[in-house]
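The other protein chains are all here in position, but one chain of the complex has been omitted.
In order of appearance the chains are A and B, and numbering begins at 1 in each one.
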Amino acid sequence: MTKISTKQTGTTRRGALKTLAAGAAATSLPLWARYAQAQTSEPIRVGFQMHRTGIGAAYGRWYDRTTEAAARLINEAGGINGRPLEIVVEDDGTDPKRGAEVVEKFATQHNCDVGYGTLFSHVVAGSAPRAGELKLPYFVVSEGHHVASGALNRYTVQPGITDVKSQVQAMAPFVASNLGKKVTMIFPDYAFGHDHRDFFSAAIEAQGGEVVAKLAIPPTETSFTKYFPKIPRETEVIYHVMVGPAVLTFVKEMGEFFGPSRPEIFGFIDSLEAVDISSPGLEFLEGTYFWEGMPRYAQAEQSPYDKFYREHVGVDDKGASLSDAKDVSTYAHMFGCWETLFVIKAGMEAAGYQGPQDRPALIEAVEAMTEMPYSNEHPQGAKVFNGKTHQVFGPQYISKLEGGMLKVQHTTSIEDGYYPDEVDYTKMSF
Amino acid sequence: MSDRAKVLALHGGLLVLLFALQFVLPAYHHGNLARIMVLASFAVGYNVMFGYAGLLSLGHALFFAAGMYGMGLAVQHGGAAPVPGLLAGIAAALAVSLAVGLLALRTAGVGFMIVTLMFAQAGYLTILYFGTYTRGDEGLVLQQAQRVLWGIDLTQPGTRYFAALLLFAVCVLATLAMVRAPFGKVLIAIRENEERARMLGYDVFRYKLAAVVISGVISGLAGAVYGLLFGYVGATFASVQYSIFPLLWVLLGGAGTVLGPFVGTLFMFYLIDLSSAVTSAYMLVAGVALVLLTLFAPQGLVGEIRDRIWRWLP
Partner (left out) sequence: MDFGPYLMLASLEGAVTAAVLALTAIGLSLVFGVMRVVNVAHGEFFMLGAVLAWWVASHVGGPPALGFVAALAIAPLAVGGLAALADMTVLKRVAYDPERTIVATIGILYIIQQVTLMTYGPEARPVEPPFNTRLALPWVEWGESGLQLYWPWGLSTTSYKLFVIGAAAAVLVGVWLLMARTRIGLLMRATQLDREMALAFGIPVERVYAMVFGIGGALAALGAVLIVPIQQAHYLMGGDPLLLSFIVVIIGGLGSLPGTVAAAVLIGLSDGIISVFFSPTLAKILATLLVALVLVFRPQGLFGTGAK
């Protein structure tokens, strides 16, 4: 366990006044109240469930850096409700069993106020029941559909990143009208891959297109060429979303299979997060399209918010670490940590959060949120939060790889990703 | 005190201690111990096959997952209550271990390790293949309402602890009874010298098959209880890692001892938990600890105690 404890350095006028006022109030209060006051200057503790080891480690280290940067900013601006923010990091090994144990550790040993930051959906699914039982607000940054599908509980929310159902659905109009209507999907034989399969099939049919073949690849696979002949000749677009260390082989072998005559290719950048696009073997991807949660390369019309966010996390214009150009970030996902941390701050301030007894109030405050404007706090884009389904919705980006750089071609609207509610968590008891 | 009395006193004492601990332990360790007792039951199941019958399986995750999914699918899709769910888990583990035993016992030694490993791998892929029902790697979340047993809410820390203790006690007492019964003695005889046991007229295959099935059912029961107590059923529990864990726990604690599996599980859990509090490179600490342990406690922790102090330990 490590702690990032950036001390409160609030020297703003407001912060100074607050401190003065608190000091004055404290001296004039009876002893028991002074004790309570002393207690509330304790830091707000956010338990960060980090994939430091295991298959999610490449994501984990960037989730960590983003979290650290956002926490530093929050503390510099005076913390939360006048209290400093402390991030308590525990490694879950990207394992659902350890994930649940870590959640217990946050709630019962570290006395954390909330749990936060989980990416891999099996870890979320394994940990969420424990968070619910321990009544620990659990802010996941997973893009899984598990929250909005209603499978989890009142204490689990995803306010910082759009879920896969919404992302996939928003892609269909662009794919159908620009790339082609006959789609072959290649995805891992995981729940995550199945979500892509089901949601995209439905969405492309609504656009008058069809999925002509669905190739679910077992996750233990390391060679792929033998599956490519299953791609029908009539295919106009290949839709790929692969994860894990074998994705480079996948892309390379796809290039070798098609040679000079390839169909249009549309992929989810998940396949290449933390991977340098200019790696040998990836030349084949030139001219293909990608979903990006947030554009990895700084665009010509970069927003001031993206610039601000990039600077503070320490990422250059190509999406790599400022200190090591070979250390490529997971730019399309990690903004979720940044935004979630600011949602926690906003929620705690709205709820007047003092301590664990206010956890239900915090959840209610987050549920009451709706619009989140495009800002330094939400640099990926404006968002709309659905309090009933505990899920946020934001814009999505479609980029084309041109000259070794991902250029945004289309930005979907938030509404493109809407779908009917599948659950109303606000009706569940605390 | 006779050896028999000592054995009863020690094991009974441990169970009483575990019962008493729930009133004094802080919340975090209270929860950990409940989890450890369920996982230790898995290791107890493993020990029946490995420690007593001498059959080294590399595919025990299959049995754990069979119980877990037998229960989970019955509860989630069949709308079963916990008790029928547990029975479904036991039935699934029974069927799977019988099938694996019948086929895998045609081999021996390393061949047996490989066959069990591959069956487990096929089982893991099968769970992914039927993702429509199992939700693949993401798994199934069991809601609180699905986890109420005869009006007792298994999501409460107290009842969870008690349920885990009950499971563990049943498993330990069952193995204790087994070891002392003629059946257990025959298993040990087979482990020590299979040819001689055969010459003495024992049907070695049937004894081994029985060991596989008992081991599989205990492991499956542990899997079903784990899913029920912690509300999650996932494919990770069917992966190779979870076949290696019980082997590791049993070897650490001491193979062929009744308490070894519990001690090994407890040791490994806190080795990871405590070292991760000191350094983020906790795997390094765990690795060094394992190497040192094999150098200085070759029989496992309980095995060393038996070798050096309490020679009567079963």
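Keep in mind that, in the parts below, a contact is a pair of C-beta atoms (placed from the backbone, for glycine too) under 8 Å apart; a residue touches a chain by one contact, two chains touch by 3 or more.
All values reported here derive from a predicted model rather than from experimental measurement.
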{"item": "Residue among B:108, B:152 or B:277 that touches the chain left out of view", "value": "B:108"}
{"item": "Selected from A:220, A:411 or A:426 as touching the chain missing from the view", "value": "A:220"}
{"item": "Sole contact to the chain not displayed, among A:256, A:286 or A:402", "value": "A:256"}
{"item": "Residue of A:281, A:304 or A:373 touching the missing chain in the full complex", "value": "A:281"}
{"item": "Sites on subunit B contacted by the missing partner chain, in the whole complex", "value": "103-104, 106-111, 113-115, 117-119, 121-122, 125-126, 128-129, 240, 244, 247-248, 251-252, 255, 281, 283-284, 286-291, 293-295, 298"}
{"item": "Residues from subunit A at the interface with the omitted partner, ascending", "value": "53-55, 57-58, 60-61, 189, 215-218, 220-223, 225-229, 233, 245-249, 252, 256-259, 261, 274-275, 279-281, 327-328"}
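Here is the rule we go by: only the chains that are shown with their structure count from here on.
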{"item": "Residue numbers on subunit A that touch subunit B, as the complex places them", "value": "1-2, 52-53, 89-91, 95-97, 100-101, 104-105, 107-109, 121-122, 125-126, 128-130, 132-133, 144, 146, 151-153, 189-194, 218-220"}
{"item": "Of all residues in subunit B, those that touch subunit A in their complex", "value": "26-28, 31-32, 35, 125, 128-129, 131-132, 135-144, 155, 230-232, 234-237, 273, 276-277, 280, 282-283"}
